[in-house]
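Note that one protein chain of the assembly has been removed; the remaining protein chains are unaltered in position.
And then chain A:
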Amino acid sequence: MKMNPYKMELENISKTYPSGDGTLVQALGPIDLRIPNHRFVSIVGPSGCGKSTLFNIISGLLDNTEGAIYVNGSRVDGLTGITGYMLQKDLLLPWRTILDNVILGLEIQGTSKREAKAKALPLLHKYGLKGFEDHYPAQLSGGMRQRAALLRTILYDRDVILLDEPFGALDAQTRAMMQEWLLDLWDDFQKTILFVTHDMEEAIYLSDEVYIMTSRPGTIKRHLLIDLPRPRKPQIITSPEFTQLKEEALRTLSEETLKAYQQEAAG
């Protein structure tokens, strides 16, 4: 046991793959992250930098080559079921109703269906899915499905939630609405959120801290503290403070995006 003020710590996390000719290729890291409790932290990086690999490692779906992960001071690398995890695809089971989908995490943990439903229904009602409990995913719009997927993650009730571009496939209006909604959820449930996005504006608007990653193999290039006051109104994105942060962040990111492009062009 380590005693510390952090909710989650990544120490020296890296991932290497054996390549075709037997040499090792570094895909990610080393990465060190320290995330305090109830923080909203975003990770932005050029595509292919290994953000999703990082999330797969944290959620225990992929083994890290080196390093350690601590949640609440206990070592958890290689373990699944420690964090809540949500992807851009809603990944709702098409043969289950929305209610049955939302309780999937609880069901897997062994909660009885009746109990799980009793727990889920008030949440569905409160968070905009009232009347859709018995619908099937195919009957819902993309935004509604992402709501259900997010509620499934919330209901799974882990302290740390990983969101991998959850709104990436939504149209701009729906996306703005979902951002508000996510902030409400985050506030109500006091979760620690790790959020991957391509959209710098989204990252700054939502987060307390933004990490910008380098091109592959991804490491942390820059750490930005976003000390804009909360609760934030959507209009904040036009304020000078916001614009300045965004400009600075984008400049850092574009250097890496260019590097990533050159790497790709060089083969």
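Here is the rule we go by: a contact is a pair of C-beta atoms (placed from the backbone, for glycine too) under 8 Å apart; a residue touches a chain by one contact, two chains touch by 3 or more; residues count from 1.
What we mean here is this: contacts and distances are computed from a predicted model.
Engineer: So which of "Response regulator NasT", "Biotin-dependent carboxyltransferase family protein", "Ferrous iron transport protein A" or "ABC transporter permease" is the UniProt name of the chain that got left out?
Structural biologist: The chain we cannot see is recorded in UniProt as "ABC transporter permease".
Engineer: Out of A:S14, A:S42 or A:S59, which is the one that touches the chain we can't see?
Structural biologist: Result: among the candidates, A:S59 touches the missing chain.
Engineer: Write down which of A:A68, A:L87, A:I220 or A:L250 is the residue touching the left-out chain.
Structural biologist: A:L87
Engineer: Which residue numbers on chain A touch the omitted chain?
Structural biologist: Touch with the absent chain occurs at residues 59-61, 80-81, 83, 85, 87, 89, 91, 93-95, 104-105, 107-109, 136-139, 156.
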